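The complex appears here minus one protein chain, its other protein chains still in place.
Order of writing sets the chain letters: A and B. Residues in each chain are counted from 1.
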Amino acid sequence: MSKKRVLVIDDSATVRMYHRSVLEAAGYEVSEAINGIEALEKALAVQEPFDLYIVDINMPKMDGYSFLRQLRQQPIPQVPAIVVSTESKTHDKAQAYEAGANFYLVKPIRPDDLVAYVCLLIGQGGHQ
Amino acid sequence: MAIQYKGLTAALIDIVAVEEAEGLLQWLLTNPDGAVDLSGCKHLHAAVLQVLMAGQPKVNAWPEDEGLAVWLKEAIKTR
Partner (left out) sequence: MNPLFSQFLLEGRELLQTISEKLLALEKEPESQELITELFRAVHTLKGTSGLFEIPEMTNVLHSSEDLMDAVRDGRLAYSQELADRLLDAMDFVSLLFDILETGEGPDPNQIELAKELSSSLRDLIPVTDLQSGETDSQGEARDIKLPALSDLPEDVRLRALSEAGTGGVNLIVYSPDEGCFFKGEDPFYQALNIPGLLWGRVVPRTTWPPLSDLDCYRCMIDFQALSKAPRGEVLEYFRYVPNEVAIMTLSPTAQSSTADRQDERPTYATKDTGFQRDKAYETIAVQAEVLNQPEDVAYLSGRLQSVAKALSNCLSALGQDPEGLNEALAQALQGQSSQPLRDWLSAYCEQRGIELKPAKTTAPEPVLAPPTSTDTTQAPADRRPETPTTKVLKVDQAKVDRLMNLIGELVVAKNALPYLASRAENQYGVRELSREIKAQYAVINRIADEMQDAIMQVRMMPVSLVFQRFQRLVRDLSRKLNKDVELIIEGEETEADKNIIEALADPLIHIIRNSLDHGLEDRQQRQEAGKSPTGRLMISARQESDHLVIEVSDDGKGIDPAVIKQKAYERGLLTEERIDKISDREALNLIFAPGFSTAEAVTDLSGRGVGMDVVRSTIDRLGGTVHIHSEVNRGTRIRLTLPLSMAVSNVMIIESDHQIFGVPMELVVETVRVPRRAIHSIKKRQTTVMRGRVVPLIALNTLLDIPAAPIANDEDELATLVVRIGNEPVGILVDNFRETVDVILKPMPGDLGRLSFYAGTALLGDGSVLMVLNLKELFRWQFNTKD
């Protein structure tokens, strides 16, 4: 069985690296994008669709909300997206869900939490 | 109206704001045997909670929200 593919979208290289290390250790294949525009390009370009998106909100050029709204209009398989943000206010969450997120995590995220939610939303136990 | 006073019952409904504390206190002073109905209460401000704690009125019904009810049951020991 091929590895499940996750696209991590964050303007911070540190955060991307962190997510990558955690998810790769859990057996996922990780790609990265540094803003919404690049993420959208990647989501549309790949032969094999991603299985999950991990999206930061506050990014230059195209933020996470706009990315999600755009993504949800594309003629590609619609897979779950997790928003990661430093804001924990209810309003921010609602806005993320409105834009088409399927989960909301507050940074920083513990590795096992991240993996747990990713596994659930991808629909598997994580072991490959 | 977040508190409805009907005879000897005060019904706390939805979210009971801080402004209601004074009225509830006055009502409890004039109706020492008054009871409260919390079944429709979703949240009450700490000031209102405090009045209930100090007054310890009879509680006819507890909130539906189990989480809130646990706190209130502990705070207002029914006589």
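Basically, a residue touches a chain if its C-beta (ideal position, glycine included) is under 8 Å from a C-beta of that chain, and two chains touch if they have at least 3 such contacts.
Quick caveat, the model's predicted, so the values are computed rather than measured.
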| item | value |
| --- | --- |
| Absent-chain interface as seen on subunit B, which is shown | 18, 21-22, 24-25, 28-29, 43-47, 49-51, 53-55, 67-68, 71, 74-75 |
| Residues from subunit A at the interface with the omitted partner, ascending | 11-18, 20-22, 24-27, 31-34, 38, 58, 60, 69-74, 77-81, 86, 88, 93-94, 97-98, 100-113, 115-117, 119-127 |
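Please note the rule applied: only the chains that are shown with their structure count from here on.
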| item | value |
| --- | --- |
| Averaged-CA centre spacing for the pair subunit B and subunit A, given as whole angstrom | 45 |
